[in-house]
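For this depiction, one protein chain was excluded, whereas all remaining protein chains were kept in their positions.
Here the chain labels run A and B in written order, and each chain numbers its own residues starting at 1.
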């Protein structure tokens, strides 16, 4: 079996954009298996894609090639980069999309993707996903050595998103993060990881108080159904991050939650 | 070629939920082919999923593993079950999702899925689709014997949805069902199967009268285009159930149709 290539974009599913990328990939790497992570990233929302890919990649095997393209700067001088981390490969525009992958990686090797021999013969100025990222991903999945894509880069050479991680005030004992994603069920997913909560507050997560939108939730639950139907729960969700949820309801409606709203956690 | 795994859920396509399930599956069963049936089931609408899977599975070959997860009770004590029926396997929470599969099956074998060795090493309390159902589906597709997932159950042990089938008054000669699904084209799909109509009324379906929303349709058509453009048609659709449709229009708008609205059929 060939390797896996995942696709993440803000292309939506109505146009042919995703389909033609798959046509290009399968033409060059017939045996790969392609998995769509999401094509419903909000248009140009690099940060949303960074969080999605930063957590989703952990469920894929070594050797997987992740192609992510949220690319407001397509056609400008922005670079395309390849990152090797944790045995997986990540291809994306150099706009911060791989920031969380890089933060979480123990070590990473990085290259600029500029070897035109690997691209489609004709490269448009508006669709590098199809003309550059897709063929390069296919060749990498087919066994191309990463260092063939172009010259190495240092982490400091890349564009990094700022304010990705929550602020920690150890003296006051408070962690202040924000909502990053409102999921399909209206759950509010923050940038505060369960690992961070344990690190700061110790293992007793039931003794925490979570504040969001003027509301306080006392104690973390372990499941959506751990509170009454319609009640607000705070819990570490499937992504590994603190979420605010309403059991069989929508936390975004209840808490006026949307990306960017602050969420704080302290001892109760 | 590996077996087919189908996926049905209320996860939507914007989040990474479906993609990471596929990552887990392909990591354990590299050769399987994955088919999405729908991830647009209305949130928590187990009944909608039951009807969709109850008809769709008939178009898949023996050996197919159907993974369905509409799961308002995730993290609670609700069970996960495996059903073998008609040479296919069905994995779902024990909440009635497999009710129609079981009704239509001549015989079924059922097991509770509780063998933790088959799950991901770390099982979250909020995403059993990824942590339990996906790895178990992958192992079954890879040849695991069904009875390895856990102890056998009897049909009576399971949760069953009620009122799935239409009421039949043979004395008055009337069948009363309801709309189960408004499809993408606005067609109103009922729970009254064509087979039932033939059983009750005999083969002459043109001599029937269908009532819905205060409107009567006299005679069943065989095609959408069998009535004038814009006219209402009643016909046995691709799912095998009675549908109300408007030729190149939307029956949901015309008839104020939505899930739950009664539909009755009698001789004209």
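In this text, a contact is a pair of C-beta atoms (placed from the backbone, for glycine too) under 8 Å apart; a residue touches a chain by one contact, two chains touch by 3 or more.
Computed from a predicted structure; not experimentally measured.
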Residue among B:40, B:76, B:112 or B:211 that touches the chain left out of view: B:40
Option from B:155, B:204 or B:226 whose C-beta touches the chain left out: B:226
Selected residue (touches chain absent from view) among B:87, B:143 or B:238: B:238
Positions on chain B contacted by the hidden chain, ascending: 1, 4, 6, 13, 33, 35-40, 52, 55-56, 59-61, 64, 181, 183-185, 222-226, 235, 237-239, 248
Residues in chain A touching the chain absent from view: 10-20, 22-24, 26-27, 30-31, 43-44, 72-76, 124-127, 130-131
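Everything that follows uses one rule, which is that only the chains that are shown with their structure count from here on.
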Averaged-CA centre spacing for the pair chain B and chain A, given as whole angstrom: 32
